[in-house]
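As you look at this complex, bear in mind that one protein chain is not there, while each of the others sits in place.
Naming follows writing order (A and B), and every chain is counted from residue 1.
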Amino acid sequence: MQEKYDYIIIGGGVVGCMIARWLSRYEGKVLLIEKEADVGMGCSSANTAIVHAGYDPLPGSLKARMNVKGNAMWDTLAGELNFAFERRGDYVVAIGDDELPLVHKLMDQGKKNGVPGMMMIDGAEMRAREKNINPETSGALWASTGGICDPFQVTVAAGENAVMNGAKVLLNTAFQDFIMEGKRIIGVRTNRGDFLCRWVINSAGIYSDDVMHKAGVRPEFIIKPRKGEYYIFDRADVSIDNVLFPVPSAKGKGILVTTTLHENTIAGPNGTIIEDKEDTSSTKEGLEEVAAGALKLVPSLNLRHSIANFAGLRPMGNGPCKTPGVVYNNDYIIEIPEEVQGLVNLGGIESPGLTSAPAIAEEVVDMLRDAGEKFVEKKDWDPIRPGRPRFRNMSHKDRQLLVEMDPRFGQVICRCENITEGEIIAEIRAPIPARTYDAIKRRTWLGTGRCQGGFDMTRVVTILSRELGISPLEVTKRGTGSEYLFRQTKQVEG
Amino acid sequence: MAEEVNFICTACPQGCALTVLMENGEVLGVTGNSCKKGLDYANAETSDPRRMVATTVKIRNGFHPLLPVYTERPVPKPMIPQVLAEIRKVELEAPVVMKTVVLENVLGTGINVLASRSMPAKK
Partner (left out) sequence: MLAKQIYDVVIVGSGPGGVAAAIEAKKAGADDVLIIERDTELGGILLQCIHNGFGLELLKEDLPGPGYAQHFIEEMLSLHVEVLLNTMVMDITPQRHLFLSSKEHGYVEIEARSIVLAMGCRERTRAQIRIPGYRPNGIYTAGTAQRWVNVEGYMPGKEVVILGSGDIGMIMARRLTFEGAHVERVLEIQSYLSGLSRNLVQCLQDYDIPLQLNHTIKRILGKNRVEAIEAVQVDEKWNFVPGTEEIIPCDTLLLSVGLIPENELSRKAGVKLDPITSGPYVDETFQTNVPGIFAAGNVVHVYDLVDWVSEAGFSAGKSAAKYAIALRNAEARYTPLVAGKNVRYVVPHKLDKSTLEAEDVRLQMRVTRPIEQPVWVEVHDGENLITRKAERYVRPGEMVTVVLKTKNYADVAKASKLTIDINPR
């Protein structure tokens, strides 16, 4: 018998998980399907981790509205879902006098978008606030509502809260096609069977164009992956405490230098338009571009202190802005299209998609309500997703108490980031269980330090094998095909 | 006619570059060595090259699943693959004490294979 749902969400990125969390508040069965072995495997985890203030998007665009509305929702969200979020504010820094007018223009744009808490500061003030800044700075826009977060944690927390409230998450489940009844969508076909439903929400990120085309919607809409490459630096050697943007260019917000909540400085992204939606490889040329951009803001940055580089893809779409008089062709699509029934269609949710995610989720619920859905809040709906202990961030006293309660928190597995066995096991047993090395890495930040897993890797493989009841040969980095080990040393044919 | 052969001496970590003058398989002279070990090495390497072999064997009920082992003296270089194959057949039961002979007189070489460490039984 086929399972029947009220809502099926395609794609477990930050937007999909946030929608699942919003829908799980109400009566009705929610299913989220994700093709990868974990949620947040695409753009949601490989980005700059910034909650944007909202001065960047063009006034009048849907992007601008979602950004500013979304930004204001983050404090409550962080409190309810217990993820780390800090409103540190951000700077758009002009280097040399020529760039200063552009910063003023950005300030005006921000005011039009309704961004609160912005001010201009002069070069001397900027140098005082960030000692590592290029001394040739002529001034900066200071946006106090800018924030930083751990985007992967946000995605998992939203997904977990949805699961706690009755939503179902199926990993390794790839959308193949819609099941139609005339013009009405009645389900989805996947590699793991068919699932029936009343509504499908397309939040397939970089593949959202392919998904909507299957429903016969917007054949002209295409997503161009825009590759952003990054350097991460050792926190022991480099400490930039501020979020520093350059002045934006036609290519986007530019290569910034910022700090993460894990205290590592990161630099990036560039923005190369590519064809292959799976090409998350970093390139020599791209990394050189990132280095050049970063050095313009912070000339003292030394690449020798870089501990990792990575690349992420942004789903840049060609969606036209619907506001009369605003000419803009890279806007978000958030709609219930008329061509078919039963589809909420999202597309082109690139940056500031992370910031906008809660606003988009609310928008989707509002649209569904307008379309006649009667949302009745569950009696036992719980908006709180409890946090889990993070040994690294605790005081000596708290660590002592935690280890007394559960000695497994005393066993340190990742020496650089101080991640303990207790934390790893908690993630393996979480509402959305971590079943791969990368799933644990993204949830705990294990293996991201100076030794890049050199110490913990063999130990985590052992723990995963033990906790999941599988052979070490079956443990993977990020799903089937990424196994660590081939055979036992002494098992040789012949 | 005499010919020159170049070696790196592996008798110790210093790794001297030896030049050996040879005629009809006989060593006529050695240069580049820093000690007498170099002469011995040159003679051995041209007539009967030998190497220490270190590997592991399976051990049941051990603290670890493998026990490291080594040949107490260098074995003839051409025999290394067979020596490894012989050692591979060994399977022990923990506990084992360091330098225990785990394989006696491997392939008639007169050389024993020893445990590189003690291996306690699994707790």
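Basically, contacts are C-beta pairs under 8 Å (C-beta built on N, C-alpha and C of every residue); 3 or more make two chains touch, one makes a residue touch a chain.
A quick note: this is a predicted structure, and the numbers were derived from the prediction, not measured.
Of the candidate positions A:Q153, A:N309, A:N330 or A:N345, contact with the unshown chain belongs to A:N309. For the chain missing from the display, the contacting residue among A:N191, A:S300 or A:T489 is A:T489, taking the whole complex into account.
Contact residues of chain A toward the unshown chain are 232, 236, 278, 280-284, 286-287, 303-304, 306-310, 396, 399-400, 402-404, 407-408, 410-412, 415-416, 418, 420-421, 450-455, 457-458, 462, 472-473, 476-490, 492-493. Remark: the residues of chain B touching the chain excluded from display are 7-10, 12-13, 15, 17, 51-52, 54-56, 63-66, 68, 70, 77, 80, 84, 98-99, 116-118.
Keep in mind that, in the parts below, only the chains that are shown with their structure count from here on.
If each chain is reduced to the centroid of its CA atoms, chain A and chain B end up 55 Å from each other. Listed in rising order, the residues of chain A touching chain B in the complex are 489-490, 492.
The part of chain B that touches chain A in the complex is made up of residues 56-58, 66, 88.
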